[in-house]
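Structure first, commentary second.
Taken from a larger complex, these chains appear in their original positions, while the remainder are omitted.
The first chain written gets the first letter, and so on, giving A, B and C; residue counts start at 1 in each chain.
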Amino acid sequence: MKHSGLIPHNFDLPFNILRCSHVDYGVTDLDKSRHFYVDTLGLIETERTADTIYLRGLEEQNHHSYILRKSADPKVFAVGFKVAFDKELDALEAHLKGLGLPTSWVTRHGQGRTLLARSPQGIPMEFYAQIDRVPTMMREYGAYRGCHPQRLDHFNCFTPNAQATYEFFVRELGFRLTEYTLTEKGEMWAAWIQRKGNVHDMALTNGIGPRMHHSAVWVPTALNIIHLLDLMSTTGYVENIERGPGRHGISNAFFLYVRDPDGHRIEIYTCDYLTVDPDLEPKGWDLRDPQRQTLWGAPAPRSWFEEGSLFEGTEVSEPVMESRPIIAE
Amino acid sequence: MKHSGLIPHNFDLPFNILRCSHVDYGVTDLDKSRHFYVDTLGLIETERTADTIYLRGLEEQNHHSYILRKSADPKVFAVGFKVAFDKELDALEAHLKGLGLPTSWVTRHGQGRTLLARSPQGIPMEFYAQIDRVPTMMREYGAYRGCHPQRLDHFNCFTPNAQATYEFFVRELGFRLTEYTLTEKGEMWAAWIQRKGNVHDMALTNGIGPRMHHSAVWVPTALNIIHLLDLMSTTGYVENIERGPGRHGISNAFFLYVRDPDGHRIEIYTCDYLTVDPDLEPKGWDLRDPQRQTLWGAPAPRSWFEEGSLFEGTEVSEPVMESRPIIAE
Amino acid sequence: MKHSGLIPHNFDLPFNILRCSHVDYGVTDLDKSRHFYVDTLGLIETERTADTIYLRGLEEQNHHSYILRKSADPKVFAVGFKVAFDKELDALEAHLKGLGLPTSWVTRHGQGRTLLARSPQGIPMEFYAQIDRVPTMMREYGAYRGCHPQRLDHFNCFTPNAQATYEFFVRELGFRLTEYTLTEKGEMWAAWIQRKGNVHDMALTNGIGPRMHHSAVWVPTALNIIHLLDLMSTTGYVENIERGPGRHGISNAFFLYVRDPDGHRIEIYTCDYLTVDPDLEPKGWDLRDPQRQTLWGAPAPRSWFEEGSLFEGTEVSEPVMESRPIIAE
């Protein structure tokens, strides 16, 4: 396979994005959403204000990794990333301005200084270094519910130009490629890129976008996922089960995809691998290999390839490449 | 729902069928089959003769629960049942003769006196009381492979007249109904019937038959099934994965269906419930309820509804009832 | 090993004890006990009266398998067994009277006719055929808590004469031996005996008695047991964890022993094997083999060998045999 689309990693940036940190969802009914995220998935409610619920995973000591904000329509306000030190936010601002990208400083409840920016394709991204510290519930097993969600693991976005989005995240933000699929022409079809040392903090897939495909929570074992399936199936959420359970070829992780009451897609995810070595060779997959999607061979439903959440204030467009239809995956 | 098809259990028979015991498969390539059943599923090889392999589960102390017999075509020679005491075989013979059914005494390697008979619909059945005792491998964890199969659990057969076959097994052989689906007219669409005290030793489904739908092995946990999926997916058996993993509504068991090299369907099964109470009320399901098939809502593939193994010497026929097409399940 | 203590099974009794059914505990604080059994273990509360709580496992359709009765002192009022048909209770009464054992008819909430009797060593036993039917919660996963207890599995009792108690249960009640330990003189040291088709409905161990050693609940997998350990360790019950987790050599089951607020010992148990064959050869263990207790070699604490619950109205006595001290196990 000709790897013409691959570019070198960039280890010389004046800031250090640690990891994906949180997602800010617009939801139409806070109580319905709370029933899904807290009573069913098992996330911990840190705080509820008049129009917003702040949630975190069982191990997390940050004020929030999931924000549910009352909204007239389902949407994603932003995806959030944590940088190592506050001063890096200024370096990041300068860097993004230098690229001609829009940035602004915003106030976010529970967070310190927060830089809002957009990727060239329009993905709204927040960056911060400081967030309110709250107690970990990891050793409070009496608080464990649902699938025992430990932490936010990653985001996955549709983009109309996966090659360009991949290049932006790798070259300009320092993400590192772990797995990928190229088209026959050697362009990036889908990319898994990381900062925190496992398979991904962000995945990018060619498609009508930018749109959010899903966010993922990490759970301890596959049996937690099976229990969630049993639970959702018998508490009114059977229609919200979209795909899985299964093993991804890409990432080798065990997965389940469910939809929240507004249709936002959540992956329940466990068991990938360590990627902290900078010389780790990215693994390329053949677009024609169905096992990259599901090691066990079962196809994903059409909705999984086509549906996604809109980003606030972002127009979507058709993919720019002459590509095979994504459903062919 | 009108339960017109249900009949009373029969507790007054002069014999005591303990459980389903073994299945005698005709396979076209012994080595290929051995690689599937022993090296992949993890069954224990008790003995191999010139044309036959005798297998058992890890906990089993019987000489065989799976027989693989070299055959020009894939087929099922018989399904086997164990009765409590040898003298009961004579009572059973008299009972079946009294019903006008064909019976004969046959010699089976490793088994004591064996009575061969056919159900009114033509399912070939063997009955015996004595079988060679071999060591259990249950505590020999060095011999554990594949999905850690502990024992044969049950059979499932297509029958062209589920109502009649159900009545035969319940009234004449003493099986007890645990779960069932009736048609809108109150006829038996599918029945789960047992002797050993869990959900079934035999299941019956309306369809072109009689044919063997599947046999099932019991494994300790769902994680053994997930490992089998991973193993089959990366050792050349990905196409042999047919359905699952999932949770059945019926039985509440966790399942996977795979196909052996000849297409015989094997269910990997765990975690149903205790049914030894004779006054346990059978659970009826609505034919329109998709969760009876898969609690989580995922449909089974067409092959699962249509394909089965032929019984040796048995003609198949179309279902006699004016029924909804089985694919509608 | 000389098996002089073994006696034949008895298949010719005029009644059919199906299984162990329930235990009737005297507890000193109903609310504390409820917090342990319902909120922590996860049993379902069927009914609460002024002085009694009736509990059942998730799959059980019987009104109760655990009874918690307000009592000045911790005790066990009786262990309960279900017989197949009501008329068998009369046959059982006649049989026990013929042995010179005390019997009486008692009224028990939720149960039909109930025969109360005592074993020759003084274990109070209830027998009934009919019990109020309540819905199974097996498919109501929203009700799953704690270790997901599915059903009562067995009892274990200290007896001052294990040989005699074993002979009573086998010869007079039709229990069947599955595993056992003999002393060097060939007397029964400990016996596992069953009716329902797995390793035991009752186990007997030589010791000061008769006393209840423990009752056991069946859970789906070892991970449910691990979660219970985490839960108890962080909700005020760490001192109630007595032994385990581990694998028994005897039964091959995965186990944990915990103590309720009154000290009653509960085993959390999963994964033994099928024993419905009447010709299944019982497995004998060497009293000097520590792996019969814990396959992995870890010793049990002294309390596990010495402490038990008193039966209501029963005097205890020292073991009659000149035996090795039980702590030597």
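Going forward, a residue touches a chain if its C-beta (ideal position, glycine included) is under 8 Å from a C-beta of that chain, and two chains touch if they have at least 3 such contacts.
Because the structure is predicted, anything quoted here is derived from the model rather than measured.
J.: Taking the 3 displayed chains as part of a homomeric complex, how many copies does that complex include in this file?
T.: 4
We take it that only the chains that are shown with their structure count from here on.
J.: Over half shared or under half: which fits the residue numbers at the contact of copies chain A and chain C, same or different?
T.: same
J.: Quick check: superposing chain B onto chain C on C-alpha atoms, how many degrees is the rotation, to the nearest 5?
T.: Nearest-5 rotation angle for the superposition: 180 degrees.
J.: State the chain with the largest centre-to-centre distance from chain A, centres being mean CA positions.
T.: C
J.: Between chain A and chain B, what distance separates the C-alpha centroids? Give it in angstrom.
T.: The separation of the two C-alpha centroids amounts to 44 Å.
J.: Take the average of all CA coordinates in chain B, do the same for chain C, and state the distance between these two points in whole angstrom.
T.: Here the centre of chain C sits 32 Å away from the centre of chain B.
J.: Compute the distance, rounded to whole Å, between the mean C-alpha positions of chain A and chain C.
T.: A distance of 50 Å separates the two centres.
J.: Got the chain C residues that touch at least 2 other chains?
T.: 139, 221, 223
J.: Give the list of chain A residues in touch with chain C in this complex.
T.: Contact set of chain A toward chain C: 139-142, 144, 221, 223, 227, 230-231, 233-235.
J.: List the residues on chain C that touch chain B in their complex, please.
T.: On the chain C side, the touching residues are 11, 18-19, 59, 61-62, 82, 84-85, 129-130, 133, 136, 138-139, 150-151, 196-197, 220-223, 249, 252, 271, 273-274, 276-281, 295.
J.: Show which residues of chain B lie in contact with chain A when the two form their complex.
T.: 221-223, 226, 229-230, 232-234, 238-239, 241, 245, 247, 254, 291, 295-298
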